[in-house]
Structures are given as structure tokens and as C-alpha cells.
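Structure, as C-alpha cells:
Of the protein chains in this complex, all but one are displayed in their positions.
Coming up: chain A.
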Amino acid sequence: MTWEYAPAPESRDIANLKANYRMFLDGEFVEGAGEPLKTVNPATEEVLAEVSTASPADVDRAVKAAKRAQDRVWGRMPGAERAKYIFRVARMIAERARELAVLESLDNGKPIKESRDTDVPTAAAHFFYHAGWADKLDHAGFGPDPRPVGVAGQVIPWNFPLLMAAWKIAPALACGNTVVLKPAETTPLTALVLAEIIQQAELPPGVVNILPGAGDIGAELVNHPGVNKVAFTGSTEVGKIIQRSLAGTGKKLTLELGGKAANIVFDDAPIDQAVEGIVNGIFFNQGHVCCAGSRLLVQESVAEEVLDKLRKRVATLRIGDPLDKNTDVGAINSREQLAKIQELVASGEDEGAVRWTSPCPVPDKGFFFAPTVFANVSQAMRIAREEIFGPVLSVLTFRTPDEAVAKANNTPYGLSAGVWTEKGSRILLMADRLRAGVVWANTFNRFDPTAPFGGYQESGFGREGGRAGLEAYLDV
């Protein structure tokens, strides 16, 4: 007996989509002097809106406005006062949660259940959490009265547009810094609604500036001499360019870059929940997650059982309209990203890995890629080494804990890892030996503002979230 779920689309009217969006500079929405960009709904390929972008001169104005605001108002304001503004932003995000969720799904392609249940609530949580720190920085472990750094130049990616903006802006503001933030070229909309919220929360002009644009504007921003601290989340390739160009300038830098996380399943794991964790690890947000569990390391003695259960489970994932409340896997964010995924998947087939792709129906229009699992993968293959940033899982096996550690650590990255076992001592042993900024035990892809997040090696440095995350925004 089959039971088809009728379409249950969230109304797109809730997004309050406008035809034009402008950048936010010194407290005002203004037309940028750059070439306007058109942002596209990746699920339908239709143009959603035209967005004005910044020119180098706009970047200069924004950094100067931020500097002014930092010197005259924000940096001098007592922490308890700053907190009031930040709490207000948090509450307003929560109040406009539905609007932000629908807009995020339209612009990014992620399923509404994720934008609604993860992105937006976690974004609000970051503002709530950091608002609480603003008047308690004396007790954060950095000595009495730690000072802000100044102006933060922040560049964020397209995979969690609003959430990344919150990750970056909230701690900066709590610590007394002002911000110039560049959202990703393909997903500028929710950051500009956040700008609206910031304006309505009556933050002093210049404290937060949001400048859409392409990579060149990002480069302009991070290299601007008025910027004191740079925070970048994105590709390792760009991260390296930024680090090179910032060398010797004295600017503080944190980078949160790529990953190729190992999700390690031992034979004594809670198998059914491990399967859920594997699915959540790689198919959450279409695999567009820097900490995605893109390499499954499974102990040989249970490999067949786990793979069998995994394929059955993945086949139940519903791929399609991101606004449908029952969609599990949405659209790939852009044509370029889809092409990159296809290229890497082809390389996996060429190199001899065994491909299995979910038989689920895939929409004809828009950028979609059906969930895919590669078995018989070896460390030498590109799909085991390179970040795919898509719904593609590479499965490797191991025989002993030592081999699991060796394979998991055999990557230039080191952002996250997962360990699945019912044995507590093994969890601690693995967490100790895995070279990854976050090690999840019997879960995966759980985010919380109280937990520091960041990487090793080519996954970047610096931490975001938690007490440790404050350090990047304090002159300590």
C-alpha cells in the first residue's frame, strides 16, 4: 500500500520578496555604485530580485562609517547598553522567523524545514547568547576590561546565509566592535533583511554595514587599511589568498574553511541512530556544509549491514521543492556548484568507486542532485580527499581503532568528526586522537552558540561561538 504525501508548500508570499534590494551603509539603505546582481532561485532558475552591489569607494565609505561608529559610540558604550540592542535584534529575528525562513529557502534552495527549524532559530540564538556576554566580558577569562579590536571586515558563504551573518555579527557587536559584512554573491537577501532588523532595532548608524558584491569586493574589504579584524568563512583556496595578503598588516584573522570530515561508525554503535547520523551528516543542507560528514568510515564487521540500512534510508529522502514542508533535500545553490559536484562524482566513477544514487524522483527544472553514496572508496581517490560540498558520501572501511584514526586524520583538513559507539571510553579516546575542531559523539551536525566551532590545518583557525569565540573580537 502506498501513501503519497500531498504537496504542502509554505506560501512564498510570507517572504515579502521585493524586486530590488539595496545595500546597508551607515544606517541607510543606499544604492551601491557596483554592477547590480540578480539573485536566482536555484530550485526554479527564476530571478528573485535585483540587488545593488558595492564598489571599492562604497567599501571605503562603509569602513570609515564603521570606524566612526566604533570610536564615537559603540566602543564606548557600556556593555549592558550594547546588550540591549543585541537582545532586541535577537527578538526581532525570532518575530520575523517565518519570513526569514521562507526567504532563505527561496534564495538558497535549502528545504524550508531546515531554514525554519535550524537556520533561523540558531541565528536568533547566537544573538541571544552573545548579548549575554556584552556586560560580562570582564569574566570571560581575558583579564579585566578587555578592549574591542575595532572594525571587523567579514566575508561569509552561501550555505547558511543568515546563520553565518549571525555567527559573525553577534560576537563582534557584543565585544564592542563594528562590522562591515559582505554576504555571498548568490545569497544576499536574508542578510539585507537582517540589516532592516538592525535598522529597526535602532543600532547607531555605521555599527553594522552590509555590502553585497562578488569576490573582488570581499578582497577590497579585507585589504582595506581601516579594517582591524578579518573573519572569513568559505573555501580554503580563498582563505589562503586572504591569509597571504594580510601577512604583516597586523590585522587579526580567523578563517573557517573547507572540510572532509570522517564519520566513524564502530561495530558496537547504535546502528539505527548511526544511520540517521550519517544521513544528517552528509545530506543536511544538500551537503553544503563545511563540517559535513562526507567520509563514512565504517568498521568492516558491520559495513554490509550499515550500508544496506543506509541505502534503504537514503531512498526515503524526499528531494524537491524547497518550500514544501516535506522536502528533505532541496536544490543545489548554483549551476557552478552543481557542475563541480557532477565533475567530482564522475571522477569517483572513473577511479573505480561503486556509485549508488537514490532512485527518488528529481525535478526537471532547477539545480538538483540526487543523494549519492560511493562504496569501495580508497584514500587515494579524489572523492575521498577533496571537498565535494554536495549530497555525496564516500564510504571507506577500517578494521581497528588505530586504522580509523589514521584514515580520519589523513587529510589536510580538520574541521569536524563523528564517532559512533556505545562505549564511552572509546569516545574519549577517539576525541583525544582525532585532529578536528569538533568531534561529535553519537550525533552529527549539532550547532549551539555556546560551543566553540573551528578547525585545524587547512580548515582554518580561530574559534566561533562559546567563550573561546570571543577572543577573536577582543584585543587580547
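Methods note: a residue touches a chain if its C-beta (ideal position, glycine included) is under 8 Å from a C-beta of that chain, and two chains touch if they have at least 3 such contacts; residues count from 1.
Criterion: contacts and distances are computed from a predicted model.
Participant: Name the absent chain by its UniProt protein name; which of "Deoxyribose-phosphate aldolase", "Putative zinc-finger domain-containing protein", "Branched-chain amino acid ABC transporter permease" or "ArsR family transcriptional regulator" is it?
Facilitator: "Deoxyribose-phosphate aldolase"
Participant: Of the residues A:Thr122, A:Asn223 or A:Asn442, which one touches the chain left out of the display?
Facilitator: A:Asn442
Participant: Touching the hidden chain in the complete assembly: which of A:Ile271, A:Leu429, A:Ala451 or A:Ala468 does that?
Facilitator: If we include the chain that is not displayed, A:Ile271 is the one touching it.
Participant: Would you mind spotting which of A:Glu202, A:Glu422 or A:Asp448 touches the chain that isn't drawn?
Facilitator: The missing chain is touched by A:Glu422.
Participant: Of the residues in chain A, which ones touch the absent chain?
Facilitator: 1-8, 113, 117, 268-274, 276-277, 316, 325-326, 422, 442-443
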